[in-house]
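Every protein chain except one is present and positioned as in the full complex.
Going by the order they are written in, the chains are A and B; count residues from 1 in each one.
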Amino acid sequence: MFAYLIRRLLGAIVMLFIVSIAVFLIFFLLPRIGGATADDLASRYVGKTADAAQIHLMAQKLGFTDPLYVQYGRFLAGIFAGADYSTGPTTVHCPAPCLGYSFITQNPVLPDLLDRFPVTLSLAVGGAIVWLSFGVSAGVVSALRKGSLFDRTAMGIALAGVSLPIFFTGLLALNIFSYNLGWFPAGGSYTNFTDNPALWAYDLILPWVTLAFLNAAAYARLTRAGMLETMGEDFIRTARAKGLPERTVVVRHGLRAALTPITTIFGLDIGILLGSSILTEHTYSLNGLGAYALQAITSNDLPKVLGVTILAATFVIVANLVVDILYVVIDPRVRI
Amino acid sequence: MTDLYEAPTQRSFLEVDDLRVHFNTDDGVVKSVDGLSFKLERGKTLGIVGESGSGKSVSSMALMGLQRYAKAKMSGEIWLDGEELLSADDEHVRSLRGKKMAMIFQDPLSAMHPFYTVGAQIIEAYRIHHKVTKAVARKHAIEMLDRVGIPQPSSRVDDYPHQFSGGMRQRAMIAMALSCDPELLIADEPTTALDVTVQAQILDLIKDLQQEFGSAVIIITHDLGVVAELADDIMVMYAGRSVEQGSAREVFHSPQHPYTWGLLGSMPRLDRDRSERLLPIKGTPPSLINVPSGCAFHPRCAFKDLPGEATTSQVPELVDIGGGHKVACHMTVDQRLRIWTNEIQPKL
Partner (left out) sequence: MKRKRVMAAVAVASALAVGLTACGGGGGSSSNNTAGGASGFNAGADKVVNPSDAKGGVIKMANSGDWDSLDPGDTYYAYSWNFVRLYGRSLVTFQSAPGAEGAKLVPDLAESLGKPSDDSKTWTYKLRSGVKFEDGKTVTSKDVKYAVERSLDKTVFPNGPTYFNDYLDLGDYKTPYSDPTPDKLGLKAIETPDDSTIVFHLKTAFSGFDYFAMLPSTIPVEQAKDTGSKYKEHVVSTGPYMFKENNLGKNFTLVRNPQWDQKTDPVRKALPDEYDVSLNVNADDIDNRLLSGDLDVDIAGSGVQAAAQGKILSDQAKKANADDPTVARLWYTSINGDVAPLDNVHCRKAVEYAADKTGYLAAYGGQTGGQVATNMMPPIIPGAESFNTYETPNNAGDPAKAKQELQACGKADGFETNISYRAERPKEKAAAEALQQSLSKAGIKLTIKPFPTGDYYKLYAGKPDYAKSNNLGLMINGWGADWPDGFGFLSQIVDSRVIRASGGNTNLSVKDPAVDALIDKALTTTDTSAREKVWVDVDKKVMDDAYTLPGLWSKGLLYRPPHLTNVFVSNGYQMYDYLALGVKK
């Protein structure tokens, strides 16, 4: 187990390294292949009337004039040793791990990412709890009453949920429940959990439900399919033959087995969501990592893009690792 | 004395009367069990024998009330210790399951939950019917494992099913089934998945435990050899019906139905040459949706021409030929006796 963990951790680090190189090449090498010079790249970050000399100064400041490997080396050095950058009158130290600093806001990237992480975490975890509870219970009931009105209705809603994009359901929900009925706060409302947990939850209910609507649908369908399969297993017959009440049979024996593959997908979904809940955050104007990523991309802010991509990749890789480890706990047949 | 009072005393411990289990499918009605009747007393063992699809497993599931979850259409009567079970409500039947009647399944690997330890599954079975603490139930589980012959039961109790060998798993399964001292034990192909030496051990175990607990036992198998040692009575099933039933002695020494002859012919025996030993039954088991007319066995019967036209037009009645030995066949008793004595027995 221990050796396995070490092996997986090393693999994760190598993976992150590859991701960082890939992102770096996409954003720094591709434009050059397209014919852009260092000054062309830098001209994105200066005012519209800047002349060639000013652009060139900027290119030098941003390091575009150096060879790519030097630039990547600087990025790596920042991660392991930190970096210094100038604010004009003074120099500020960006301690390791320094993911670089933004060309646009001229702020270090990592503090911004950490600052925004709680929003995304709140959104992802809260949404996940909502969709998991609704999706799984709807899936179980649907499976047990296969073909019933409930099953057909739930699966119909699930289909709608999977097909309707968040920016549609989200804006619709805001319009109805926030602006017309006034039950929930407007988009962009967010309170820190540590400041006021009740208000935190209240502010996030609409985003959670919107996010859950999309994912609950998928989980309902997954759970239904899993339960239909599991409830036909021999061990369910055994459980009944023991005289267990049907509820115990369904939950302790049926759902327990059906949840195993769902746990895997759930873990990965959370990982992905932590890295990029772009649509939900954009729709609800929440300043989390997803919104940050979107801003970074639209403003061509390469260090931000790089930072947020690496963070997102980290989440997915860690989620993968956690799922694999969790799998061992969940399914005793899997042993490392 | 009134009828109400007398009724239970007149009935056997288990009495099945004209049991029918039908399933509606898209292709038509599957008549898995179609008019089955038999009796079983406490302390006795009934062997139900037949090919797969003959309705033996379905009828045992019906006894346990497990068919209630499968949307089956059932009719007839099942009397267990004076209670009619088909008309009883779900909750009552559930409370009987595991306690009054228990079941051992064919493949213990798939029949046990892979995510819970063997001990947990026995404890669970025990605690449904006994209000005891986990610790007490655990002690009981260890005792049960010990009783079915599992070495180091106090440590193996925490193992998962996949960590047991096939034979051990079947023992654990038996321990689970017996944990509440059931009065009726149904063993559905309890040895099929096991190798021969282990088979014998398991059969011995069931025999010992039956003597110890005094339960009524039903053993379901396609293998006459299994019931030869164990059963007091034997019922041979074909296409959802009983074609021959009687005491083990009668059925083994004076079988009356061509299908029973076929089953006996299929039994492997160590004292004969392979070439002449096996007399397999021709053809395949019938579809339960389109059961052949008349005697369901006639398409496979070597003697179907003897009784004439009735073979294909009339369903043969189960007729008592003396001493509780019943046969459903259009041939006369003489014809059957002659064929058995002259043609079949010498080849066995």
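Here is the rule we use: a residue touches a chain if its C-beta (ideal position, glycine included) is under 8 Å from a C-beta of that chain, and two chains touch if they have at least 3 such contacts.
Quick caveat: nothing in here was measured; it's all calculated off a predicted structure.
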Touching partners, among the displayed chains, of the absent chain: A
Residue, one of A:Gly78, A:Gly126, A:Gly187 or A:Pro303, that touches the chain absent here: A:Gly187
Touching the absent chain when the full complex is considered, from A:Gln106, A:Ser133, A:Ser163 or A:Asn196: A:Gln106
Sole residue of A:Val23, A:Leu273 or A:Ala291 that reaches the chain not shown, by the stated touch rule: A:Ala291
Subunit A residues touching the omitted chain (full complex): 34-36, 39-40, 43-52, 54-55, 57-58, 61, 86-90, 92, 104-107, 112, 171, 174-175, 179-180, 186-188, 282-285, 287, 291-292, 295, 300
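The rule is short, and it goes like this: only the chains that are shown with their structure count from here on.
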Centre-to-centre distance between subunit B and subunit A (centres being mean Cα positions), rounded to whole Å: 56
Residue ranges of subunit B touching subunit A (in the complex, touch as defined): 61, 64, 66, 69, 94-99, 102-103, 105, 107, 110-115, 117, 124-125, 128-129, 160, 162, 176-177
Interface residues, subunit A side, partner subunit B - complex: 233-235, 237-246, 253, 256-257, 260, 330-333
